[in-house]
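Here the complex is missing one protein chain, while the rest keep their positions.
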Amino acid sequence: MGKLRSLLAGVFAAGLLAAPAIAQEDEMPNEKWSFNGVFGTFDLAAAQRGYQVYANVCANCHSMQMLHYRDLSGIGLDAAEIKAIAAGITVPSGLDDQGNPKEGPATPANQFKSPFANEAAARAANNGALPPDLSLIVDAREGGANYIYGILTGFGQPPSGFKMQDGMYYNRMFPGHQIGMPQPLQDGTVEYVDGTPNTMNQEAHDVVTFLAWAADPETVERKQIGVRVVLFLMFMTGLTYAVKRKVWSNVPH
Amino acid sequence: MAGLTKSEFANPVINWIDTRLPIFTMLQKEYGVFPTPKNFNYFWNFGALAMVCLAIMIITGIFLAMNYQPNTELAFNSIQHIMRDVNYGWLLRYVHQNGASMFFIVTYIHIFRGLYYGSYKTPRELLWMLGVVILLVMMATAFMGYVLPWGQMSYWGATVITNLFSAFPVVGPKIVTLLWGGFSVDNPTLNRFFALHYLLPFVLVGVVFLHIAALHITGSNNPLGIDVKSPQDTLPFHPYYTIKDSVGICVFLIVWAIFVFFVPHTLGDPNNFIPANPLQTPADIVPEWYFLPYYAILRSVPNKLLGVCMMFGSLIVLFVLPWLDTSRVRSARFRPIYRQLIWVWVLSFVVLGYCGMHKPEGIYVVLSRVATLYYFLHFLVILPILGKLERPLPLPESISQPVLRGRGGGPLPGSATAKPMEKA
Partner (left out) sequence: MADSSAAAAHHAAPGHGPSGDVTKRDLLQLIATAGAVIGAGAIAWPLIDSMNPSKDVLALSSVDVDLAPVIEGQGITIVWQGKPIFVRHRTAAEIKEAQDTPLGQLIQPQADSARVKAGHDQWIILVGICTHLGCVPLGNKPSDPRGDYGGWFCPCHGSQYDTSGRVRHGPAPANLALPPYAFESDTKIKVG
């Protein structure tokens, strides 16, 4: 019976893994991510640098509306640092006495500031294309972190004979190879405060670490609880099985 | 007190309650001492696992409902609020989301047990049919539940499936408008799906109650497929099967925990992390894995109405299975041809699932047509004929007997008369 179940499971798993129809345009990079694996954690230094990349580069076009400044405690920033970061950002801040919208410094309770007030404004500023919100982007794309890394490092010249449409940029990773986003990261785009060499690959690695955290901030706690839960359940399985054997010991079966 | 039979429990509180409403007597009878065949294998755990699953889904669902907003403007964000801000919200959500998959895994295996061991045969036809009702209600619940996060796949899956009803002649489009409450899947649809998604699990509890009540009238089937002949063939449910089910539950929870804590997104679709956009269709519209075989059947024929009829037909045929299978023998253990052909049917179901994952083009069209054909062939042609033509193996005299002679189940050497029990 166990064999039957594992056979079916195997067949089904093979089916699931023989992946759906999204064409892999280029080979998926196989980066080493600190958060992979049962005991993976977020490299907090990388995530903080990644926030710096997001705030200085990506946030000019991409919103991250699911994140609040207070969430940054998850990448190791303390309350004072978070308050300072928020206070340096101007956000809509209620109404003045005449009833007109006014602005003010953000607080930790605020959502990350969006670059555009709404979708129409975003499209107008970007040739009709909508820069997607990045809160969940790592989960929203087949290939996850590796795919996003591939996009960020996949810009280049189109091969000869490849016809590029106006306003599009060639990208090895993107399905169809034509992406509406100009190359956002190069060597030296961001000056890291901790002095880490700011190569394009490093910047991409760090911002993807940040984005992976942003999409699933509970990851480390979840895996840690998971280890304990599974170990406890394995213990309980052994225990209940032992009791079962004892209970059934006087029954021929 | 006129009309009251005094209960005989040691605990005075329990006794007082039981005299007035005999819940404890009922529990004692139906789960305490209930005579259960002694030769169950672990396949018989899966009904209990399904009940545990239902309970966990209801509990996590209620706590999720405390934070979920069934409005198109708010739904997606409310789920993110649960994931990020509600204490242990991520845990509630992942348990519930992966629990739907676990519920279908467990139920499909439970159904397979019924198919293999002939549990649908007389006198358990109604038990089986109630089970098919449970499957249908589960499917409706799961379908509506998947719409609630209001992601791209939620929206477009709902659009595709509700649009199917327009295939029905004359009244089709009116039915679809009624389902939608508007001119497309939109806020009225989401709101009513939430109301119904909250309701149906409690309907399920009721149908499960009937399912178990029917079971307790006929008694359980067993791997040999032969009737219980004497109390020696049975054991009281408690402690023998309560403990055996506990083992199964622990293993089941390990599998569930691995999904929840380590690979919570594996069974899902990345597209559902994108908020629903009525103006942009994803490249591939794919339902959750447990619907893939039915999706493949739907798309196997180019005609919309025929596809819809065949998809529903693949489930309705299960209702009449007890009458399609003409074999007098219940368990596949004693049906040498059926026990091989059932695996071919399982293969066709898996192949259908695989086809459902892909666009209906190229090889997948051929595969899904062949597999659909075989699926129906199995029920409508093979089973009725096989029952008449197959020579079953000789059945043991009783459930106890093969055990006494060592692990049995196959034909017994020499005569098949029962030997007297040797253990006192």
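In this document, chain identifiers A and B correspond to the written order of the chains, with residue numbering beginning at 1 in each.
Everything below uses one rule, namely that a contact is a pair of C-beta atoms (placed from the backbone, for glycine too) under 8 Å apart; a residue touches a chain by one contact, two chains touch by 3 or more.
All values derive from a computational prediction rather than experimental measurement.
Check B:Leu91, B:Val147 or B:Val351 against the missing chain and you find that the one touching it is B:Leu91. Taking the complete complex into account, B:Gln232 is the one of B:Asn163, B:Gln232 or B:Thr266 that touches the chain left out. Residues of chain B in contact with the chain left out of this view: 32, 38, 59, 63, 66-67, 81, 84-89, 91-92, 231-232, 235-236, 238-240, 246, 421, 423-424. The chain not displayed touches chain A at residues 68, 70, 107-109, 229, 232, 235-236, 239-240, 242-243, 246-247, 250-251.
Convention: only the chains that are shown with their structure count from here on.
The residues of chain A lying in touch with chain B in their complex are 1-2, 5, 8, 11-12, 15-16, 18, 20-22, 38, 66, 71, 132, 135-136, 139-142, 215, 217-218, 222-223, 225-227, 229-230, 233-234, 236-237, 240-241, 243-244, 247-248, 251-253. Residues 38-39, 41-43, 77, 80, 83-84, 90-91, 94, 109, 235, 239-240, 243-244, 246-247, 250-251, 253-254, 257-258, 260-262, 264-267, 270-271, 273-274, 283-284, 286, 289, 346, 350, 353-354, 357-359, 403-404, 423 of chain B are the ones that touch chain A when the two sit in their complex.
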